[in-house]
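Shown below is the structure under consideration.
In this view, the complex is presented without one of its protein chains, the others remaining in place.
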């Protein structure tokens, strides 16, 4: 017989907290304030260079933290900048590097098909804090992959601590 | 009888209307009348050339304004003509040009994967008014990409102002 | 180093440029600067109210202009805030209003299934300039739809011209 | 200039052509000319009624024959008008009728989930020639399902033969 | 003679009757009985050849008429056989021919991305009746594209009229 | 002529073959011959009843074994018959039963959203051999869920062993 | 033999490493060892209760850490258990609680449509460490939502620190 009976939600909530060895569970994390800074800096660079782009910053799981599309940038740049950011964060390498790896060996053509958000095209860079990848930045819309990457680099530089 | 009654649009608008410096906010725009003209002209050209095609016209964000599929044109041409129109409008270049760029450099293979509606295959052209891209036209179904592009060109010519 | 060089834009534009009656083709437009202002204001409001949310601003075609996810906001809020913004911009009504319309009549249940990005849940508002919808703002992640909408309203107010 | 040359169609056809009892294989068919007429008439009606809509006409398999989006109609109406046309053509009933059926019995809630393009919301009508459904017309964007249906009806009437 | 008449709901249905010149509206059509015959023949051939495959037959719009998966054939063959059938029906050419065209010119790489169901890989053939494409047959799962095509050919031959 | 040659299967198998306690690893299995029989019987029943439907039979993992669409059955029935078959096979219950369960309790509305192929609508039945579910049969296109189910039942009866 | 050699990670990191105020960037984190423990415990509980289920554990961004499907559990449970885990992690509430909220108010029907992976159906619980949600656990396949939830609870208890 099919039956549905639910636990009291009060009871449920009281169970949920579990003291675990916290020392092993701390991970560096990318705050929105830094993501916003990076997006603004990347856009500023592309504006200076004369390109209309979108910029995306994702956390280490590839979920958007901040994104912006410049006036005039094509609709597809929302998707391409996100995919570049996602790819860098998840593969922990610049997308340009991955595009070069895939280009060298026909047996690695499958790299382009690894997952639905993967984009092996220059313009995405991993964001690394204390040797740990905490996210990725992606830029799309300039007239060449290296130009997109230049703006992404400006984004990274913007959160570098001044001494 | 069911009915839908909305809030008076006057009331709604009085809450959300924000006077902004309008001078900076005007953008050229592609009307449906022009889109229809373009679709008809592109189909007429392909009919004359002996091809059964679909033709799509999108606005600058890549959303369909008008589309038609000739009798006998395959089901996939609805998708291919749309993707070509989307790609031209968003990248602001002929899809043939983009296909050539992608073909020359294996490191640019990723261009084919930038976004789900991107199609780098001849037959799509940006629609440009007063130096601003306002949309794209895409044709699919002829026996070659340059033949599709010929019909797309006929579409563009149709909205050219006679002196 | 690989490079991408495009056709001279002059050449391209001279082929595809069509003088049309421009007077009929001007439309108001939402600039990124306003979108950024709105996202920041909506986040500030939700922060003040104690909620961790995402905020999205889209143009009138429903394409993202700017988006941000507060530290701690769930991954799904990227999607829900976008869908609310898209829905308001495209339906030209608050998503809360649409949710109420759908709730009143079982024959309108289909409204929830109109399109893949439609979300009829409070928290999305159309952005209206000079009586024309130019985009939408969506907020997701607070503990109730009306709380999300309060932050979206703060976003709208932020771009209101001071006299 | 690159070129695509296909096998002579004569050669191809001589291999794959199969004489079958043709008498049983003839089916009525909706030509593009009629589809265009219907789209134009439906749009004219909605314009007269003061609504900005999209109109889609599909063949009996649910593939677009013609579609148009009025200036000002939301992006989602491309999808909603298509889904209504698809649903009417495939279910051979007005979408309003199907919405009423689904609304009456909670056990039929699943009707909304039958297939990805199904939309049970008034505004879609089957197109019937000689007692055979040859396609569907769908309208989306007016302020109520019955208003969308009124425009769809105008589309149907437009292809009625004058005596 | 063109007419629209609905089943029930008398008032609504009585509005939709439209007499049109029927002479132009007849199209050849692929019946299920032929589709079943083709699937059985293609499977019989592959069984004889020692391969475990799926076979799909679609109508001219690319919608499945009949499909079967042999014991032992992989799950993906349902999708690959369908895509081959869809592609042949919609492009009106053998998928092997299309694969060869795409392989010869890097600028035609985009052919692989024209639409979500397109598959340019040998094993799909158009079904042609009286010089009109009425559908497609696709086979997937054998150890080579030409082996898949051999079974598809057996399917086509099975519906050839004996004199 | 291009060719594909695989590694000797002997070599391949000698590497990857693992003798395991086979006794625990045997599971009943639905052969294509039975699936074909069921599809034919279900179609025959619906034909007799005056309905144009699609019938799908899936294995216990929900992958199509056989499917057919009667002449005149709508395009969506390919998807709805598959989803009903998938749902019965995976949930091991008639889809009608599941639709009733979901209808009784608003807190179970989520059942409709469990997975992308789930369809809680009468017309799907699990196929059970020796008390183990080996697949599912789904029918879509008749004028009511119980009518679809009647045809599915005829499919099940067709594979019952005569004594 | 083909090989992939990456840039020295030292070189890469020296370019992209940015010292930030690390103190603000530490977040608790769910290790695979705990995820595995939870999956095993939840399965053990459901086995004891006589149900065949899938169990998923996701990190706080909703990405799978560990998942398992018991012998006999339906194919859809992979998707339903994941969606429940995703939903709890992202909404930071039991999915049962969310299902109850959605059921009480028709205007909250949209909650079911917030994002593609959302599933408001009992059986998902957030995983909370030191008052911070670090992931979610989801169970699908038992004969009722409360039974799924019971197994999910067993999963949570398994990682509770013994004093």
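Letters A, B, C, D, E, F and G mark the chains in the order given here, with residues in each chain numbered from 1 onward.
As a working rule, contacts are C-beta pairs under 8 Å (C-beta built on N, C-alpha and C of every residue); 3 or more make two chains touch, one makes a residue touch a chain.
Quantities reported herein were computed from a predicted structural model and do not represent experimental measurements.
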| item | value |
| --- | --- |
| Hidden partner chain, touching residue among F:39, F:75 or F:145 | F:145 |
| Residues belonging to chain F that touch the chain removed from view | 2, 4, 6-7, 12-13, 16-22, 24-31, 34, 59-63, 94, 96-97, 100, 122, 125-131, 134, 143-146, 149-150, 153, 156-157, 159-161 |
| Chain E residues that touch the omitted chain in the full complex | 8, 74-77, 79-80, 83, 95-96, 99-100, 102-104, 112, 118-122, 140, 145 |
| Residue numbers in chain A that touch the chain omitted from display | 60-62, 86-87, 89-92, 105-118 |
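To be clear about the criterion, only the chains that are shown with their structure count from here on.
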| item | value |
| --- | --- |
| Centroid distance [mean C-alpha coordinates] between chain E and chain C, Å | 42 |
| Chain F and chain G, separation of their C-alpha mean positions in angstrom | 30 |
| Shared interface positions of chain D, touching two or more other chains | 2, 4, 6, 29, 31, 60-63, 75, 92, 96, 112, 118, 145 |
